[in-house]
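Omission of a single protein chain aside, the complex is shown with its protein chains in their original locations.
Let's look at chain A:
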Amino acid sequence: MELLSGADMLIRSLQDEGIEYIYGYPGGAALHIYDALFRQDKVKHILVRHEQAAVHMADGYARATGKPGTVLVTSGPGATNTITGIATAFMDSIPMVVLCGQVASHLIGEDAFQETDMIGVSRPVVKHNLSVRHPEEIPEVIRKAYYIAATGRPGPVVVDIPKDMTTPNERYEYSYPKKVKLRSYNPAIRGHAGQIKKAVDMLLAAKRPVIYAGGGVILGKASNQLTELTRMLGYPLTNTLMGIGCYPASDKQHLGWLGMHGTYEANMAMHHSDLILCVGARFDDRVTNATEKFCPGARIIHIDIDPASISKTVEADVPIVGPVDAVLKEMLALVKESKDKPDPDAIGSWWKQIDEWRAFHGMRYETSPDVIKPQEVIELLCKLTNGEAFVTSDVGQHQMFAAQYYKFDKPNRWINSGGLGTMGFGLPAAMGVKLTHPDDEVLCITGEGSIQMNIQELSTCKQYNLPVKIINLNNQALGMVKQWQDMNYESRHSQSYMESLPDFIKLAEAYGHVGVRIEKKEDLESKLKEVLAMKDKLVFVDIYVDRFEHVYPMQVARGSMKDMWLSKTERV
């Protein structure tokens, strides 16, 4: 067997795990590891400009590829800078391993230089964390970390590595375990057959069914099964913000997404349904609105890999714990062989009703002859990229407009921080996608508030040549905050105005990129075309959009699913 130092074992373990890229930032406690990294060329390291960005990059990579991302940082400030990124990944169940340096074992607990209890600090926002207690354990700890991160309900795993675990001239026998077994961790591999049968019987007997799908479908790689089942049944489907792309948005059975800023027809269909088939979603408060008023006539089938997500906020009538792909496959088989078929009259009149809702509102906004509406920018981008770009976003109005008006037909292409709502996510996430999808169009839809939370990464983009397109929907305000202040605080715009904005064009140029400003509506299409034609350039597109626009529909606070504002003046 080979003899390797702890640091070399760590890097070899990453190689053996098949890790191509790690994103990180060096520092004292991680220097042995960085030296081991230097002496090989299989694992490529991307040097970011802030550790939070490293985590979002790993996250963007994970969301686009379905594979766990990897981060490497030093102890203390390096580690604490990752927390927002880790919490972002945790809320959206994104698989990721964050390797953190730590002060040497004998210094732990002595408030040593750059010592932070990362195991303690990260505990509430990780799926699990592990510390290395002996260098020989490194291969097993790494294998465990990836196994836990990527299986069951995925999530971030932190590995804390004291500096003396990676000392260069202490060598140990290296072998990478093929498998790990944890007696206390056994994610479900299939759903309960009896429950699945019951669910199928209920589905086929339903009169006003809705399929409500979430990010779990994308994480569980079950889009094909979901699409097939939905088409076979002929039932309407809505998905969550996180589930965008799990079912083709251009399909007529797709009602758009649901919840706080979901479509009128999706929210109405949910509220009036008699059966909800929830697949890999979690009845989040941004979806249900007031739970006591939630879908009064509906029975609920809930499929989820995580039993704790079932009946957490809304009680399920038929809980099914299992991987969504396996469960949907079994459901498909049962639907195919069943003598019962969906009731054509009931489903026909249900669709008639839904089509009326669609015709009543649908997705719409008022255009203006001279001001650029943020929605039209997104519609245009969707058209110009054939709906096939990878789109990351930050958090705010621009995020909602992007999700509403870009039509995604494929999973893994809409990438946003849905659960934590982290401003600053968009650019580094886009970088993580672009790195591994160099031939695909990668758009970062952002706002002038959000982009400034990780703008330093323009420098990383220069270093690694990451020609993403940054679409800054510049409304000169923390728009979403301002919208809430307009609606709930009589337009007292407390701290939501972005004074003294930088000149983003000069800023982009200072970092060595191209900046394009669009102020006039008549320039919009031609300039966007020019921007998209600059394939090998990062272009920062600063678009002056309507400063007074609000996002609609918007559910009325503490109401039911069907209580919505449809514009500044129409409330239903």
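Simple rule for what comes next: a contact is a pair of C-beta atoms (placed from the backbone, for glycine too) under 8 Å apart; a residue touches a chain by one contact, two chains touch by 3 or more; residues count from 1.
We adopt the following convention: contacts and distances are computed from a predicted model.
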item: Complex member absent from the view - protein name from UniProt, among "Electron transfer flavoprotein subunit beta", "Amino acid/amide ABC transporter membrane protein 1, HAAT family", "Oxidoreductase FAD/NAD(P)-binding domain protein" or "Acetolactate synthase small subunit"; value: "Acetolactate synthase small subunit"
item: Touching the absent chain when the full complex is considered, from A:Asn169, A:Ser184 or A:Ser491; value: A:Ser184
item: Residue of A:Pro124, A:Pro344 or A:Pro369 in touch with the missing chain, whole complex considered; value: A:Pro124
item: Residue numbers in chain A that touch the chain omitted from display; value: 119-120, 123-124, 127-129, 131, 148, 182-185, 306-308, 311-312, 315
